[in-house]
Structure formats: structure tokens, C-alpha cells
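A quick write-up on the structure given underneath.
What you see is the complex with one protein chain gone and the rest in place.
Each chain gets a letter, A and B, in the order it is written, and its residues are counted from 1.
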Amino acid sequence: MIPAEPTGPGVPAGPGLPPVSPGPPGQTSPPPDTELAELAGAELEPDEEAAPVPDPEVAEAVLAPVASSAVGTPLLTVEDLRSYLATGHGVVRAVDGVSFTLAQAEVLGIVGESGCGKSVTCRTIMGLLPKGLAHSSGRVIYHPRGEGSLLDASQDQWQALRGSQLAMIFQDPMTALNPVLTVGEQLLEAVNAHAKLRRDAARARAVELLRRVGIPAPQRRMRDYPFQFSGGMLQRALIAIALASSPRLLLADEPTTSLDVIIQDQILSLLLELQQDTGMSMILVSHDLAVITEVCDRIIVMYAGQVVEEGRAAAIITEPRHPYTRALLGALPQAGHQGELLSIPGHPPSLIDPPAGCRFAPRCPLVTDKCLTWETELLSTGGDGHLARCWRHEEVARQGPATQGTVPQNTGPQITEVHE
Amino acid sequence: MNRFGSFPRRIAQLVILLFGISLVTFFLLRLIPGDPALAILGSSYTKARAVAIDATLGLDKPIWTQYGLYMGRLFRGNLGFSFFYGQPATTVIFNHIGPTVFLVVYAAVMAAVISLPIGFVAGLHRGGPLDQSSRVFFTLSFAMPAFWLGIILILIFSVHIQAFPLSGFGRGFFGHLYSLFLPALTIALGFSTVLVRSLRAATISTLQSEFIDTARMKGVRWRRVLWKHVFRNAVLAVVAVYGVNLAYLISGTVLVENVFSLPGLGTLLVNSVSSRDYPVVQGVTLLFAVLIVLINLLTDLTQAALDPRVGQEIGG
Partner (left out) sequence: MTAMWAASPSEVLYKAASKAAGRRRSVARRRLPLIIGLVLLAIAILAVTFAPLLTSAPPNKIDVLNPLAPPLTPGHLLGTDQFGRDLFSRILYGGRIDLAIAFGATSVTLVGGTIIGLVAGYSGGKIDNLLMRIVDLFFAFPFLVLIIAIIAMLGPSTFNIFVAIWITSWVAYARIMRAQVIVAKKQQYVLAARALGYSRTRVMLRHILPNTASAVIIFSMVDAIGNIILAASLGFLGLGVQPPTPEWGTMISDGQNYMLTAWWLTTLPGLAVVFVGVSFSLIGDGLADVLRPGDR
């Protein structure tokens, strides 16, 4: 039931995202700085290598003091990020000192139980936390823009950055679209946010975007309202909206959590495919370690607002260095293994009044008296930028990958093979 | 996927409702304690007139026959005879409709003009100066009887400043607009309390919706997000409140017409109660009820036309 859609004259139907029709180079109007303007012109090419590369020396200097396992030119550096939320019950320390670096074209996974600060981290990077309620400190540096922190960006600067440089997709596609506007209207809004296109050109690009994310009969679906879409189709539409202005960094906040299992896989492989075609960087957030390990080059494990382990996906899975990571691995359902699902006993601590010392201590099987007072820090475990916030990380490593069953095969970034 | 697909069902509900309304208004007369003829005639009671009234009301027949007669008269547009005015009740009521309709529409528009900006801005800047002051103002006005507010407005604007007439309906469209400004304002202020509250709440909850984040994420200008997403959705959520509370306007009209001595249905209703002109009371009550049912129907249709989801829910 996929009628042939007429393709607009200027729109190639290639595998990559359709580029914005050649517009004036300074299409992010008004450009906050020249670098950004150049970028906007250059990133029309799906081929990422053509993008301007920041001065390697500068890049070297901004690498976080804590050595990172990121390789390649950095795109985003987060330094000691804290976001505290004022609520009726008190101050929630949702993000409490998170640092990491993301390289260009890298896929970084952030994993952890609900309420560990993953979403708040993403929203802080996007500047989407409610004003007045949220207070943030630290630095978020988006390298193509220069060395200024995004936390200090003005509203105009944010507006120029969002969509064209940074984009985000949200957990629940059912609520992420305005219910009383057609999907087409909302997609066109994204297409027109950063490009001055003629009406029909904008429309052609919108239709092409929908086709690219795998929505059948895109021309017709443009006129439909969100409630006429299924969850999976909505998430595809949302991806199209996020990618409408060819951002260089996509934050995907639990993009598959609210979807059926089969649809989950489709959306994941679509995201990966788009990432590889465009060469954009991606941060994938999930509470599901299985999803993360399928897709990501590198993984950050978050617990109670802090990074507890960071490293290459393969290393984290085969040799977890933090008891929490180990517990997460142990909780994974095993294919062909009928054993009961191990869930981690207990709950994450309240972030209003987090425990002193190691925050995982109350749930940790290896807990000692020292853990309760230890001023935690990320320790290098030696190999390849693998870091863990546990002073007993060597004992953890000796215990092996997980308590139960076999660890799922790490497939690395070649996800397409898994999903055939 | 017809947005108005449920129309036949709505019409059926409407018919049932109108039937119920006719029953209620019919039985209203039954509430009169003692001899209705005596109550109707009062001091002009004579035996012969009483018999005549019993015959017109059909009081000598079984109750369902009486109801049948009543309905038969209704369909012929006959609401009974007003002994006070010496005219058919229909004629009397018809002569008083003009000022009431004008006042209701005037007040409805004025209330929208007052509450849309205030409710929206109060919701956007929650806890800000406008939010705080409008909250105090509307808490006060919610506790004010409309008739008293009307008198206070007269004291200020007609007596002290002499900007508006004390009473009267005025001549011509602009004359009406001028003369009815204070009455309409009185009703509109009361109505605005409800509207400002619900628009403020709708704005706050819309702002917290995830689709607002999506719109911001696109890099669309904030001003545009505000208009296209926040304002639009918040107003849509308030359309139902607006429609349902138009009934409130009609209650306000009854009082305010009496304060400003306007020759409308409200004044007629109250005068007819005092003069025991029961057919007119019955007729006005019936007319108001039918008006409200029609307004509610119109509200539903407007909502279905504006909000794609509503049509879906009812139709499905």
C-alpha cells in the first residue's frame, strides 16, 4: 500500500537524508557567530567528513580532566554538569556532577534506572528545562560554536542552535506532537525553522523526510492528525521532525520505551541507519542495557544523578567495573535461558537527600564501611578510558561479567546485522 | 471519518432533553399550592373566571390529557394567555426578547475580550504581578452579587463620573452599545472569573506538555510557539467551559436587567412572578431552557469543528 510519490525536482531520493535545497549559506538567521554560519552551509552535505573540524589543539585542551574514552574530534563536552530542580518536596539533585565528551559521528549510550538523571541531562543540554524551577551549573560546550557554555546561551542563540545543530526526540511520541495540528504542519514548522524555502520546496522536503523515515504514503499522511498515527509511525514522524534541519547531534531520550518490542527494533535500526548516513552524533538514553549495547560505541552508566561507569561498550559488558553495572547486566533477560528475571533489589535513593558516600552502597552486595564515607570519584581502571566510581572496581572485575546467564553478544555498531 | 458523524445521535438526545424540559415546565404549574385559579386570579377572583381558567388549563381532566393539551398548544406556539397584560403570553415574551439577546451577546463578547489576554498572560507568567492581581480581583468579583456590582458601577460611572446613563436601552445599534455598556460589563466581569481561571489553568498545563518541548526543539521562535501551540491549544480547552457557562450569563441577565431597568426577559420574569402571571413565567422558563440547549449544541459543534480529536471521539 505504498503509492509512488512524485519526487520534487530538487530532491534526490538517495539513501541519505534529503539535503535542504540549496539556500543562502547564512540560513540560520541571524547567525550567532560566523563559525555556526559556515557550519550551516557545510553540513548540507550528508557526508560528515566535509564539516569543519575544530582546531585539534583546542580540542585537546577542552578534554575533561578526567580522561575519557572518546576518540576522534570532540563535538560536545559536558563538564561537571549539575541540574537541581526545585519541587514541592525539596530540591531534587537530578544531575549531580556529570562529565563526558562526545566525538563527532559517535553514538554514546546513557543507561540507568528511571530517575537517575538521564532525561534531565539531555534536557539540560538542549536547554529545555523549565525556567525558574531548574538551576544548572557546570559547562556544556558544543565545539562547532566555540568554547562558550551552552548554559550561558541567550534565547536567540538557543533558537539558532536547536533544530539546526542539536535536536531531540522524546520518550512518548503520543504526547510529543501537538494533537490539534496535522503531522504535516508540525513537520513543515521544523523544515521552515532554519531554511527559507518556497512553499512547494518545503513541502517536498517534508514529504521526502517522511518517506526517508519509512512512513508509507507520506503525501497523504501529511494531512493526518497525530491521533490517526500508530505509536511507531508517530515516533518515525518525530524523528523526521528532529532531523528536518540536519542537526549534528541527536539526543534520543528513551525513544523506544513506550513502543511494542517489534517496533522498538525497527525504530532503533532506523535511528542507527540515519546516524550512519548523516554522520551525526547521537546520544541514546535508555533504561534498557540491551538496547544500549546493541547500538552504542561507548556507554555511560548513570546512577542517582552521577556517572558511575564509563567506557567502551565491549569493555563494560565483558568486564563491568561497578557493582551497579554488574547488577544491570545480571537483570538482562537471556535468550533461551528460562531462569527468573533478576531485578536489582531496592530502589534508587531519593535525590532530595542522597546518601553520603557511595550512592549505590545501600543496594550494593560488596558494601563495606568505607563505602559509606568514601568521597566518590571516577577512578581510571586502566584500560582504554574505562572509568568506574567504585574503589573496589578490581574486585568487581574479578567477579566476571554478570551473576546470571550469559552476557548478550556485543554486536558493536554493526547493528544492521542483528536486525537483518 | 466524519467529524459530525454523531449528529443523528445528538439530535436524538436533544429531542429527549426538550421533552424533559416540557415536562418540567408543565409540572411547574402543579407546584402551586391550593387552587391554581385562585392563585392566578388573586383579587379578581370570581367563580365564573375560575371555571374558565380550570377549563383553559384543563384542570378537570386527567393529568396526561392535560399534558397532551399543553404540548398541542406548545406546537402551535401558544404559551397560554397572560391575564396581566391581556395578551397571549407568546406576544408578551416576544416583545421582551430584544434587549436580553443583545445584552447576552454583548456580555459574552466582552467577557472573551477581557479574559483571553488576562488568563493567557497570567498562565504564562504564573505568580507574576498580573497573575497575582487578577487572582485577587477575580476572587473578589466571584463573591460579588451581580446586582450589587451593577449598582456600584452605576454609582461610580453614572453618578460620579456621569459617563454612562443610569438605565435604559438606547436607540439604534450604537445607542444600545453605549447604554448597555455597564450592564454588559457587570455580567462580563462575573463570567470572566470562570474564564480567566480555566484559561490560566489550561495555559499552564499546555506549557507543560511535551509537544511544547518538541516545538522548542525545532528552533522555532518562542513567540511563534506561544501563538501556534500554547495559545491555540489552551483556548481550545476553554471553549467547552465558555459554552457551558453561557447559562451563567442568562442568570446574570435576569438580575442585571432589574438593576438597570431594561425591558428584557429578566425584568419580565420577575414582574410576572410578582403579578402571578404564571403562563408568562412558564413561557420564559421554557424559552431560556431551549436557548441553553441550543447554545450547548452549538458549543459541541464548534468544538468538533476546531478540535480534530473531539470529532473522532464522538464519531468513533
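Here is the rule we go by: contacts are C-beta pairs under 8 Å (C-beta built on N, C-alpha and C of every residue); 3 or more make two chains touch, one makes a residue touch a chain.
Remember, predicted model here, so these are calculated numbers, not experimental data.
Within the full complex, the residue among B:89, B:180, B:250 or B:304 touching the omitted chain is B:250. Within the whole complex, the absent chain has one touching residue among B:38, B:51, B:105 or B:155, and that is B:155. The omitted chain makes contact with chain A at the following residues, 66, 80, 82, 84-88, 90-91, 93, 96-97, 132-138, 375-378. Although one chain is hidden here, its contacts on chain B can still be listed: residues 16-17, 20-21, 24-25, 28-29, 31-33, 139-140, 142-148, 151-152, 154-155, 159, 247-248, 250-251, 254-255, 258-259, 269-270, 272-274, 276, 278, 281-282, 284-285, 288-289, 292-293, 296.
Methods note: only the chains that are shown with their structure count from here on.
Within the complex formed with chain B, the residues of chain A that make contact are 123, 126, 128, 130, 155, 159-164, 167-168, 170, 172, 175-181, 186, 189-190, 193-194, 225, 227, 238, 241-242, 244-245. Residues 208-211, 213-222, 228-229, 232-233, 236, 306-309, 312 of chain B are the ones touching chain A in the complex.
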